[in-house]
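A short worksheet on the structure shown next.
All protein chains of the complex are present and in place, except for one that has been dropped.
Coming up: chain A.
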Amino acid sequence: MKEKTILVIDDDEEFVHLMELRLNSMGFKVIKAESGDDALMMVSEKLPDLVILDIFLSDMDGLTILKRMKAPIDIETGEPSATKDIPVIVITGKAPMVENMTRIEGAVDFFIKPIDTEKFVKCVTQILKGAQK
């Protein structure tokens, strides 16, 4: 069976590194994007099984990425979106109101830093291992 891939989108290099160690240990492959542009390209090219998205990036609002991913039609090609069913977990250091906004936009779960590791691991496992059945 194919190894599941998770795309981590965050401009905090160190945190991405820690996240990679954690997710690797759970048996997932991690790909990384530090900017909004990179992230959108990787989402449509690599079609990861899960996206972990920090909502505050320096170049692009994470919410924009989420909206673009979840739109029914790919705005670049006009074709039906290939990314709209990829689950997205949003993490942020800021503003609890972001939680509601991201849920409306279709995020599957939401974590405020510092992240509750146990809950986070459970959430990722449920999404990816549950989907295997």
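In this text, a contact is a pair of C-beta atoms (placed from the backbone, for glycine too) under 8 Å apart; a residue touches a chain by one contact, two chains touch by 3 or more; residues count from 1.
Operating definition for what follows: contacts and distances are computed from a predicted model.
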Any idea which of "Glucose/mannose transport system permease protein", "histidine kinase", "NADH-quinone oxidoreductase" or "Protein-export membrane protein SecG" UniProt assigns to the chain that's been left out? "histidine kinase"
By the contact criterion defined above, which parts of chain A meet the unshown chain? Give residue numbers in ascending order. 11-12, 14-15, 17-19, 21-22, 25, 58, 93-95, 112-115, 117
